[in-house]
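With one protein chain removed, the remaining protein chains of the complex are shown where they sit.
This part shows subunit A:
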């Protein structure tokens, strides 16, 4: 009885660790080796389009609305203290430090991560990956590597766009609707936002999140059980695992960068 329980626990642990190992081997096989720019570059451009450009709309719209909501909510509290002039720093710092990288990563996991998992899972189920190996084409180099680099390149860029649009959205609500002075919105922001402390740290954060999200998405797809049910479960797992990991890492990175 108790040995069965113990065995189950042991098997779950071994499976988890083996999963980490397989994901590491997958990424190693995809990224380490002599790069072939002539073949790799067109594939990368294609994936930048699929992963980056097609995610742009959802990023722009959510950035705009999150900036607008931040300004609206922030104004309610700040006006109680007569500190409407601090609306600019409030919107800019929340977006640069937290909401830009994190919400972009969550949207990215939902929009691009799930699509990647489903695509690669279906390739595996229809034995396209085995077919490539038969033709002496390394599927890790041809399928995984361009998608990985496209995700790592495009997500910090998407986070920057998100933040910039959010700050403009905050300006739209704060200045044009609620009547905060436009000059004080920008100047208080400039006085309180630091290029290295806030902007660069935000970009570093979103690079870390990009690696996490894209790695999980690719691994779940590559490791999926090759049935329709397995692919659907892998897609769900991608969104859930990537979102939770991003939120966990966000706390650690915030504590390292801004705590203390």
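Of note:
As a convention for this text, a contact is a pair of C-beta atoms (placed from the backbone, for glycine too) under 8 Å apart; a residue touches a chain by one contact, two chains touch by 3 or more; residues count from 1.
Convention: contacts and distances are computed from a predicted model.
Choosing from "Glutamyl-tRNA(Gln) amidotransferase subunit A", "Sulfite reductase", "Toluene ABC transporter substrate-binding protein" or "Malonate decarboxylase gamma subunit", the protein name stored in UniProt for the chain missing from the display reads "Toluene ABC transporter substrate-binding protein". Of the candidate positions A:143, A:189, A:234 or A:253, contact with the hidden chain is made by A:189. Only one of the listed residues, A:31, A:172 or A:199, touches the absent chain: A:199. From the options A:31, A:58 or A:157, the residue with contact to the chain not on display is A:157. Subunit A residues in contact with the hidden partner, per the touch definition given at the top, are 42, 45-46, 48-49, 52-53, 56, 81, 92, 96, 154, 157-158, 160-161, 163-165, 167, 186, 189-191, 193-195, 198-199, 203.
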